Structures are given as structure tokens and as C-alpha cells.
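Comments concern the structure below.
Only one protein chain is missing; all other protein chains are in place.
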Amino acid sequence: MTTAPLQINLNGFLNELKKKFVVIDCRKNILAPKQYLFPAQETAFNFDIKKSRLKTLPPIKPFILFGLPLRDLEAITRLDEIMSRPNKNYYYFRRRSKTTIIGLTDEQFNIPPGGDLILQKLSPKDFAVMPVTAKGTVLIKKMALARPSKNIPASQYAENKTMPKLRLLLQDAEMLKDAVAWSWKNYPQIWDELAKICLGCGICAYVCPLCHCFSTEDSMDIAGKSCKRCQNWAACTLPEFSRVAGGHNFHKTLKERYYNWFYHKFARSYEEFGEPQCVACGRCQAACPARIDIEKILINITQKYKIANRA
Amino acid sequence: MQNRFSKKLKIAIYDFTDCEGCEVKLVSIKERLVHLADRFNIVNWRLGQEKIKDGPYAAAIIEGTPVTQDEIDLLRELREKSKLIISLGACASIAGIPGIMNKSERKKWYAKIYGANYKPKGIDALPLSAYVKVNHMIHGCPVDEDELVRTLEELLSGKTPRYRRYSVCLECKLAGNQCRLLHKKICFGPITQGGCKAICISGGSPCYGCFGVREEANIPALVKILRRFASEKEINNHVTMFFNQIPEYKNVFKQALKNYKK
Partner (left out) sequence: MQNIYAPISVKIAKIEEHSPSVKLFRLKRTDGKKFSAQKNGLIFTPGQFVLAGVWGYGEAPFGPASDPLNRNHIDIVVRKIGQTTSALHHMKEGSKITLRGPYGNGYPIENFLGKDIIMITGGCGLPPIAALIEYIINNRAKFGIVHLLYGASTPPDLLMKNRMKFWQKNIQIMLTVDKPICNWEGRTGLISECLLELKINPANTMVAMCGPGPMVNALEHLLNPMGISDKRIFISMERKMQCGVGRCQHCVTGNKYVCADGPVFNLDEIDKNWD
């Protein structure tokens, strides 16, 4: 930032914000902010049987997502890209276009990873305000913020201690892709072991800020007047994920399904988007009831891969 | 499609031994019950009406566990007369709370309470499926209103009612709960079918699995996690709350507890 940042008192700012806008404070959430853009159950179509036509979906009102850490901002930037293929996803961008995202961090960064506005910590109460997009600038004007800021002493920046080693691994995305792809045939022991301890509950997919698989489910209302077609969160560790009508399952075992979760994030995604679908936010690891240390697994796999491929 | 049935489906509702809580849930769906009554021909519902009609029935919805020979005979008769048998709630589906019954000390208590000449009528509390083929189970103790309505709607639309294929964990995360297992508290959420909206966990209780075991649940993995902080006895106490009479308990749970090594 070339210009001196604006400075605010966090609680005062948040209170003012709440007076003027619909604010969702994400700071204490277990689920990633994707839940507000790609909800667990999205009514995609509502069909009126009597009139034989689709009802208009209720409009989305503008809202602010508040308090996203840098990695969540990055995740939403990535999710925007995922949801833009092959065309802009109607449901996602219907919400996204009404969203203003305010990041909150005590870390240092050079280029803002995403969001519309970032609040960077100066002291326990004071934060610098940095607009990232035009939306952010408009918000600053609407909030009538004008106070100049102090210089920010670098010593105050905190370091993100979540999955630091995975963060490093992610920087060599191609190697990570090769290692994960290699491991299925060449290091099956690890997947056999994990299939014994993984509950297959799907939590890792639900809490992930980037997992975006969904199942389409139709239903009718009990009065028999309308039909709904919903897009619901799915999880690739669940047995029905790859099962077709008639019962054949293309991923029969939990071993295949749990591997698919890794394979998608670190291999398929690299082929598709040129980067892994992971921002090392640590949610999957923190929320796994089986305490599977995902960072450790990836380190283990890459080490084995490097040893095996040294010659 | 919605007008596929020229005649209204005749649905019989019966209850065996239980607390009737699931039938109360059926009443508590309020205006949705009016639509149901409108679209189904509901008969023989002791709690809700006086209309007694003989079969055949498109479906018999049965709450509770049969524990006398009369109830078992009636169940078999309903099976003969009904295209579908649908169990309503945990008692009918997996024997539920009545299935906790521990027979080992039964004789002693009979003698003590009823006297030496008492001839017991009661039979073991087993799920309906121990006696007849059950086509679908509406799970829960009690059932969830929305899941109940969904199942009935699927019947009305001519679909084969579906089970929830995800774990309680989805709804638990959506409810914003901290994971009990990570806090060293017993929970069967990961191996249990969803649909309950995780109300027990949200209310501070463990998940006892009243929605039944989810398909392909990794029970040994859960036992491993539970044994890190809970004794075999504690786990057994929780498992037998709802799972005492299901095959997974005898075949998988007990085995996993036995095989557990630190």
C-alpha cells in the first residue's frame, strides 16, 4: 500500500457496520465462509405443478462477511475461479455479487489475497483499513472513515502457525501432485492404514473452504403443489458418492473414497486449475474426529516419493 | 406424475409397545398432517381417529416393538395385508429403548415383584424386522418431523423412500457444534444416519445413534477413537441404549471392542 492506511477501533467499527448493513461475523464459525456463498442446501429450482412453470427464486439481499483471515480470503478468490467454470455458476454468483468481504488479520502480506477490504491489526484494539476492491472503497466512504493512520511497526506482525509445513509443500504444487498420484500404487500402505482409521464421516469436506462437490436432489412438497430441485453439499468419502442407479459403486471402498479426497485436492485440481485446492487453513485437520494429521500424511507421502524417485 | 394414483393410498397406522412419542410427532406436523390426511386414506390410527378399515393397505406404518404374542400375530397379519411395512421410530426400526432389556436377572425380579406364581407374557423386545420383512424404516427417537414428512411424500409420489446416506456430522457442523469426540466425549454421530439435525449434540447430549447405523459405517475406527478416552463398560452402556438388538452390535461393535489394543 502506497498511501497511509486508515485506522479504526475494531469494536466501534463493527458496531457501526452492523447498524448500516447486514453483517455476518465469521470469526467464531466452525464452517468456512463458503457456507454463505455455496450453502449446504441451495434450492436451485422451485416448480409450480399447477401452473406448470418455475417460480422465481427469492432475491438475495446484500450482506457483509466480516472477519475472514487471509487464508479464507484466498480461498474465496479460488472458489470464485472454480465457480466460474465452465460458465459462471448462477447460484454462487447470485450470492457472491451481493457480498462484501472484510478480512481481518494480524499477519503481514504484500498482495491482498482477496476480499474487498482488509483490516490489519496495529494494536489489540486498533486496525488499519485497506481497501482491496472498488466495493471496499465504496464501503469506506459509506462508513465515513477518514482518520489517518500511524506507521505500522513490523515487529507487531504475527505469524500464522497453522499447517506451516503444508503451506511450504503447497508451494511446490507439481511435486505434491506427483507424490499424491504416485502414492496410490507405490505407497498403498498409507491408504490402507488411513482407511482403517478414517470414519468416512465427510467432516473434512464440509469444513473445507474449497470443497465444492454437491448432489442434486428432487423433492415434492406434501401438499403436492410444487417440486424442488436442490443442490446439497456432498462428501466424496460417503458410499453413495460414486454409486449409480442400479447399485454399482465406482469407488467401492473407503480407501478409494478417502484417497479421492486427497487426489482431488492435490492432483486433479492441479491438472485442472494449475494449483492445489487447499489454502492450509487447518480446518480439516482440526475438525477430524479421528484426529487424522493431514499435514503429516502429505509430508510422509512426499518424503517417500522423493526417496523412491531420487535415482 | 403427482396424480398418478387414481385412488388414494390406504395407509394403516398401528402402534405396539412404546411411548407413543413418534405418533405425537406425527400429530405435531400440524397443517402438513391436514395435507397428508387429504392425500392419503389414513385408517386404523388409534391415537388420531376412529376409522377402522380392513386391508389390503398400500402401507402399514407401525410404531413400537411387539412384545406379546398377540402383537406379533397382528404384525404378521399386517404384513400379509400390506404392500409396504414401514417402521415408525427407533423402537420399531431397531428395537430402541425397549431393546435395552437385560434378561439375565429377569427371573429374580419377576419373583420379587410379582410373586413366585407369576407367568410372564412379555417376549424379548426386537425390531419389527426380526419377525417380518420391513420395507422402510423411519428412524429416530423420536422421529424427526421433516424426515417423517419427506418419507410420506416419497410414498405419495410413488418413489421408493430413501435413507439419509450422510452422517449426523453434516447437520452437527451446520448447527455449529464443536466435535464431542475431539473433546473426549462419547458420540456415535459419525456412524449414524443423518436427518435428526443433530439436536442431541446441540443440546449437550451424546449421539446414541437412534437414527440407525449409516451404510458402510467404519465402526471399528470409531471404537478405536472412543477407547482412547472411554472404558469398554462406558462405551457398552452407550451402545446398548439403541443398538442392543441390531446385528451390527453383535457382529461388529462387540468384536471391535474385544479386538481393541492400545
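A and B are the chain letters, set down in written order, and residue numbers restart from 1 in every chain.
One rule holds for everything that comes next: contacts are C-beta pairs under 8 Å (C-beta built on N, C-alpha and C of every residue); 3 or more make two chains touch, one makes a residue touch a chain.
None of the values given here were measured: they were computed from a predicted structure.
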Candidates A:Gln35, A:Asn260, A:Gln285 or A:Thr302 - the one touching the absent chain: A:Asn260
Options A:Ala234, A:Leu254, A:Cys288 or A:Ile301, residue touching the unrepresented chain: A:Ala234
Residues from chain A at the interface with the omitted partner, ascending: 44-45, 47, 49, 52, 54, 82, 85-91, 93-94, 181, 184-185, 212-220, 227-229, 231, 234, 236, 241-246, 248, 250-251, 256, 259-260, 263-264, 267-268, 271-272
Residues belonging to chain B that touch the chain removed from view: 1-2, 4, 157-160
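Assume only the chains that are shown with their structure count from here on.
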For chain A paired with chain B, centre-to-centre distance based on mean C-alpha positions, whole Å: 36
In the complex, chain A residues that touch chain B: 29-31, 35, 40, 49, 196-203, 206-207, 219-224, 233, 235, 238-240, 254, 287, 289-291
Of chain B, residues touching chain A in the complex: 2, 32, 35-36, 39, 149-150, 152-153, 156-157, 165-167, 169-170, 173-174, 176-179, 181-182, 187, 189-191, 215-218, 220-222, 224-225
